[in-house]
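Just below is one structure, and these are the notes that go with it.
Note that one protein chain is taken out, while the other chains of the complex remain in position.
Up next is chain A:
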Amino acid sequence: MKLRSNVKIVLFTLVFVLFSIMSVQAVTLEVMDSVIVESPEREALLQIIENFEEENPDITIDYQGVPMNDAYAQIPTLATSGALPDVYLATLDFIGTFEDMGIATDLRDVFSQEYLDGFNQNSLSELTVDGKVLAHPFFVIPMGVLYRIDWFEEKGLTPPETWEEFLDIANELTEDTNGDGSVDRWGFAMLASRDGSGGSRFIQIFRTFGGYELRLNDEGEYVTDVNTPQGRNAFEFFTELNTEHEVVPPGPMEVSYGEALNLMATNKTAMMVTGPHSIGGIIERNPELDGKIGAFPLPMAQDGGKHISVLNTYGHAINPDSDKKEEAAKFLKFLVNDESALLWNEMTGRMPTRTGLLQSPEVQDRPDLAGFVEAMDYAEPLPTVSYYSTIMTDILPSAYQSIIVGQATVEEAAERAEERIISLIEEN
């Protein structure tokens, strides 16, 4: 009798222990991201993941890194083989492609409308296609111009309003600093590479001249202004920074994002078109520059131009075939909660997307972010069409490169770009 009851106790205990183990068995959430391959973003993200896993012991995050310029070759490849992770990066230049391929969950089915209303609506709209919210905003990097505060102060310069003033400043800061007869410092780190880093920056400079690379006309059809006077002026100004004014280091077509950060960090250039995320990268490379980097909004063309910025919202899409949408939602919410978002902003400079946090003193009162905060007032969305990436990474970079190398005049390059964009519009 006693033995039987002992056996019962042991069995009961075993079942209880097994049940407990099964109920706390960790779910592994696969997340693909490009920011984790950069520093100091990696350190910040690992800290956030650690905090999340502490709070949620039943969820393990398996983070996979992929460089930004390679991400959108990898994601469709994974999609065709059914190997997409649960959560993966999404940015406005490819969100149209995600919709076209049907590889992003409509997050209105995952998050409440009240929660979605808590985002900066410009930021949310950059990840929305035809009313569907296809990605969860993580951070924004409004474009402006990073500059060396100390060099400006040395020369008694102030941030420019127009591109003409910008050019004067760039000329002033292009000089031979060590007296060996060769210029060793330039005014501007031009990204003229043939990829998203170069193309995305050029598009914003282009728009400050009053034209649009792609826009909807009054009839609701897509048109392009690349071959209008404003468009040609943009091409001319941009390329002449190198070919005529020489305020750019030699070899701008070899300069993509990483190379431009190196130019800033090694005291070779005074200004760079970029977002607040670059501050952390520059200081990581050269800690002596801490406190010496500032920002101002993109200048505008004197005639008919306007200040422009793009929020460049970076977010995460949820795989429609994932069976861990609940866990994914939990993780994405955690990424943008107050603690995580402020830690992220403090370490990387990338700005939060929740409205309340954007207005917080921690963001608004940071002197190095002031220019980007101002730039957000000029934010305009980019088109979310499936062929936008071709315009940004191929058509426009090919155009400005052909002018820089002298293969085409501004008019020829603009005409060719217009032909290619119109062809894309018609095909789609």
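Note that in this section contacts are C-beta pairs under 8 Å (C-beta built on N, C-alpha and C of every residue); 3 or more make two chains touch, one makes a residue touch a chain; residues count from 1.
Simple rule for what comes next: contacts and distances are computed from a predicted model.
One chain of the complex is hidden; its UniProt record names it "Carbohydrate ABC transporter membrane protein 1 (CUT1 family)", one of "Carbohydrate ABC transporter membrane protein 1 (CUT1 family)", "L-serine dehydratase", "Spermidine/putrescine transport system permease protein" or "Class E sortase". Set against the missing chain, the residues A:150, A:165 or A:394 yield one that touches it, A:394.
Contact with the omitted chain, checked across A:29, A:87, A:103 or A:173, is made by A:103.
In the complete complex, the residue from A:251, A:304 or A:367 that touches the missing chain is A:251.
Residues 72-73, 76-77, 79-80, 97, 100-103, 182, 193-195, 249-254, 262-263, 268, 386-387, 389-390, 393-394, 397-398, 401-402, 404-405, 407, 416, 419, 423 are the ones on chain A that touch the missing chain.
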